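Inspection log for the structure reproduced underneath, given as structure tokens.
Only one protein chain is missing from this complex, and each of the others stays in its spot.
Note that the chains take the letters A, B and C in the order they are written out, and that residue 1 is the start of every chain.
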Amino acid sequence: MIYKIITKPEFRKFIDALVRQNLSYAPKEVDVDKNGEPVYQFKEVSSVSDIAFDYSVTASSAKHFLMPFKEDLSRFTFTDKDWQQDITYEAQPIVLIGLRACDISAVTILDNVLLNGQFPSPHYLARRKNTFIIGMDHLPLPDCFCKSMNHHTVNDGFNLFCSDIGDSYYLSINSSKAFNYLKEFEISDPTDEDDCKLIERRKLIKHSFKTEVEVTGLPSFLDIEFDSPIWTKWGDKCLNCGTCAMVCPTCYCYNMEDRPDTDLKGSARQKQLYSCNLVDFAEVAGEHNFRPKNGDRLKYRYYHHYLGFAENANQQICVGCNRCGRACLADINPKDVINDLRMEKESCMICASPSPPRT
Amino acid sequence: MTKVNCSIDVHHLTRVEGHGDIRISIKEGKLIDATWAVVETPRFFEVMVKGMSAQRVPFLTSRICGICSISHALASIRSLERAMEITPPDAAEKIRLLAMHGETLQSHALHLFFLAIPDFVNTPSVLPLIKSHPEIVQAGLRLKEAGNAISALTTGRLTHPVSLVVGGVSKAPEKKDLLALKHQLEGVLPDLEKTDAFCKTLTIPDFTRETEFVSLYNGITYPFIGGDLLSTDGIRQNENEYLTMTNEYLEEYTTSKLTKLSRESFAAGALARFNNNYAFLHPRAKEAAETFGLRPVNHNPFMNNIAQLVECHHIVHDAISMIEKLLDDPLDQLKTQWTPKAGAATGAVEAPRGILYHHMEVDESGKVVKGDCIIPTTQNNANIHLDLSALALQALEEGKNDKEIQLLCEMAVRSYDPCISCSVH
Amino acid sequence: MQHLGFSHTKLKIGSFDFTCCEGCQLQLANHESSLPAFLELLDIRNFREISSERHDDYDIALVEGSITRQDEVERLETIRKNAKVLVAYGSCACFGGVNSLKNNFPLDQAVREVYGDKSVDTLPVRKISDVVKVDYSIPGCPVSKEEVERIIVSIATGSIISLPKYPVCVECKQRLNTCLFDLGEICLGPITRAGCDAVCTSGKTPCLGCRGPADDINFPSFKQLVSDLKLSRDELDEKLGFYNCFEEFRHDKS
Partner (left out) sequence: MRFTIPSQDVNREPFARNVPDFHYRSALMQTDRGYKCRITNIVSLTEQEKLFQLRILDPDERNLFRFRPGQFLMLQVPGYGEIPISISSSTSNNEQIELCIRKAGHVTSTLFQTQAGAHVAIRGPFGSSFPMEEMMDRNIILVAGGLGIAPLRAPLFWINDHRDRYRDVHMLYGTKDPSQLLFTYQFDEWEKINHIDLHTIVENATEEWEGRTGMITELFSDIAIDPENTYAIVCGPPVMFKFVCNYLDKQGIPMNRMFVSLERRMHCGMGKCCRCMVGSTFTCVKGPVFDYWSVMNLKEAI
């Protein structure tokens, strides 16, 4: 990693040059909500003035740039008596600007899930390799809990990361491409004072968190609390709407479907991001549903995020951005659910009885 | 020898929107009966709006008709905004006008290519034309697609607009999409030329029956939304006085109402607009009209088809220049915040088939207490009816057989592009 | 599907409209770029709106609109007899649609209001399945052409026909819309079946539920949401009643 300092006006020049030449996405104000607060999303930008650098958080994550909500994994072309399967792994290079530390961690988690192991995804890889990420730090919102998940800082997974140290940005440069671009602009080496400012900034961020979620030992809690009544309690609230999974930076479950062309001369094998909260997630032929109840499905989202799935090395995949909590209309959020679970567990410890029997 | 007897009974006329019957019976050279009967089932929209919140009403009234849903939405919106004294932002007005253009273009293209032209080339539908005249069908589809693209971008969907709301427009089109739309519209200009050339090869039946034409008129532009009401017989009225222009009445044989003004009947629609507002057409549209020998005031109902084509020229050119202007607008102020208020007013718009009135009365909580809708086809019904008798007699004199007369009558009805489910709302 | 060793004959299709705005039929003519391919799939035997040819030997009847007069009942019964498969398309056919708002008023009052003393034949609005057996339903006001195309293709290829089981929110979020509840509106998206690509909410207009309830909706929680946000129950009712799709839930006044 190489560290440099760039003044804010110079930084804007740099970004402007970059976005004018590349397909770029950055936070933009898209609406004002009923409380008068701006709503942001990652949207296409064509000049630096389009970008809301001081944005709080985007409602949706940036995952769909790497893993579109819908994509064709392959196409079949039918001929008279035969067919042919065509697969292309192509991606247009894009620049993503303004990702937070937790967003970048989320990308790293997706890398782990989709590129490691026996069956890496070439579609994901093609996009990932053609994505240039510029991260920016920020002061946490009152409900962010990425510190609890240990994702409030990030050392990897970006090309360039900008820490705000007042009049300048402290740049962490993680790729030769970024370094070469920056050569054209006025950048300087960090002075001791800059280093101090960076440390102050980091301290400030670290101490600004207002929401803590106690996650130590969570995997084993979850394992024990599989049949806990709290899943029914929260499940009864859940609308099965899938919003949480759509906005989450790490939810990646999907559905596959063959979509024949209208002229019947071909067909697309389409992948669509799904959510374990949706009713037919675990439904199989003959209408048998392995998870018929809201609570069963909700539980699985928590299992996936906080217990981790065996294939991804039991890694917890939640980064603590609380996008799901903010978006959930039923007011279900990780902090409350986990605390509830912990209380449940602790009350069980006190009376020394095992968790309720499975039914 | 001239034919003396004729009996025609068309049950549920095809290639029109909705259900209508033609019945003609002539005995020994004398016209016994010639009716254009609408047999569509009534739906009572005027009753349904009662008690509904104003902001929901345009979504309901747009469902009066699948083809002119934008006109219906805008007529309701206009009447409600006037009733509650809401002034929509300028940019919203522009987008609404563009939306009207989209609807008119797609509706005219649908009528010309899918419903009208098959008669002129003697096929039961457009389907055989896909094989025999692929060029012209493709041109028609592209024009329709362009109209649809305008509607989709300005209202969020092709049929039943989603972003046209009381107070303005709920979502701005993206600049990037506007630009793409402009290119698409420029791309269909050659298709209009092709259509002109093709239509010149068709024989338009020679038939004239003098009548009165009613349309909107604002004295500045070719009218689509709001303005005064003008008739070729010289009557001019304010929008709110719409009842004096329509004089609705009922007949036993039809479920649709009928209207009249200075004479027994009057006509609304493309030809009426053309006759009243020729001066405000785009020069290119005037040129097109000239090549067909179409000049105001024209009294041949079959020329309504040509007037529609002329309007397509106007619309495409006008839409292109409107989009150019919109591209320079910030488009950030599209909706006026409003609070309910008691009042009553009329909203008149020029739907593809002619002048459309919605009149709404709201109470102080913004709920509709009374609604009235008068639809272009209602206004045309009496005129169609009278045209049929005249046409049948003329054809009889020319020695045409039953089949020919039936075709001619059907064509005459289709020329009006009647929108029947509209008329029986 | 020649490549799998079986083929299909063209679908003999008829399209019929009852009380409605015919907007759904109109959708069949949209999607201009794939229209020729779409028509190639079909052998149109009866489609009054676009063709003068009429035959009664269709396999599939697409039925649009709701039933509001006795002669319609008879016409529908004949269609049912002729057709092997009857598809109700559009919210009017599937649920009664906006037409059903009429049922909120006494019939004779409605007639008097609009037609004065003239006698007008009319019945309370019924959906298609109230009169005859329906094999498939394609809801929507209007139906989405993509979905109709997909379903016609499914019928043509002998595939099983299914609609999304999840609610509109999924598609709404995929289009990166701001949730309308955050803008202070009541949106029926969380309880309405997806498949419309969230057109209304993408135009910043609340979903009015034209596609009917999604599978296994959590209505109590939805109602709770509306009251927690201090939104108007009357407005909710007006929305639930708009297309008559939420009959079973609307009158649950608890």
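Here is the rule we use: contacts are C-beta pairs under 8 Å (C-beta built on N, C-alpha and C of every residue); 3 or more make two chains touch, one makes a residue touch a chain.
As the structure is a prediction and not an experimental result, all values here were calculated from the model.
Taking every chain of the complex into account, the chain not shown here touches A, C.
Within the set C:103, C:129 or C:159, the residue that contacts the chain not displayed is C:159.
Checked against the full complex, the candidates A:65, A:132 or A:234 give a single residue touching the omitted chain, namely A:132.
Considering the complete assembly, chain A touches the hidden chain via residues 17-18, 20-22, 73-74, 76, 78, 81-83, 85, 87, 89, 91-93, 95, 111, 113-123, 125, 128-133, 156-157, 159, 175-177, 181, 184, 223, 226, 252-258, 260, 264, 267, 269, 274, 276, 281-286, 290-291, 296, 300, 303-304, 307-311, 314.
Residues 1, 3-6, 157-160 are the ones on chain C that touch the missing chain.
Convention: only the chains that are shown with their structure count from here on.
Chain contact topology: the protein chains form an open path, each linked only to its neighbours in the line. Counting C-beta pairs in contact across B-C and across A-C shows that the higher total falls to B-C.
Mean C-alpha position of chain A lies 50 Å from that of chain B. Distance between chain centres (mean CA atoms), chain B to chain C: 25 Å. One finds 36 Å separating the Cα centroids of chain A and chain C. Of all residues in chain B, those touching chain C in their complex are 12, 14-19, 40-44, 46-48, 50, 52-53, 56, 59-60, 63-67, 69, 110, 114-115, 118, 124-127, 130, 141-142, 144-145, 148, 155-160, 162-163, 165, 170-171, 250, 252, 255, 421-422.
For chain A in complex with chain C, the residues that touch the partner chain are 30-31, 33-34, 39, 41, 43, 59-60, 64, 69-70, 78-83, 236-243, 246-247, 259-264, 273, 275, 278-280, 294, 327, 329-331. Those residues of chain C that touch chain B in the shared complex are 17-27, 29-30, 32-33, 35-36, 39, 44, 47-54, 68-69, 72, 97-99, 101-102, 104-105, 109-111, 113-116, 118, 120-122, 141-142, 199-200, 202-205, 208, 235, 238-239, 242.
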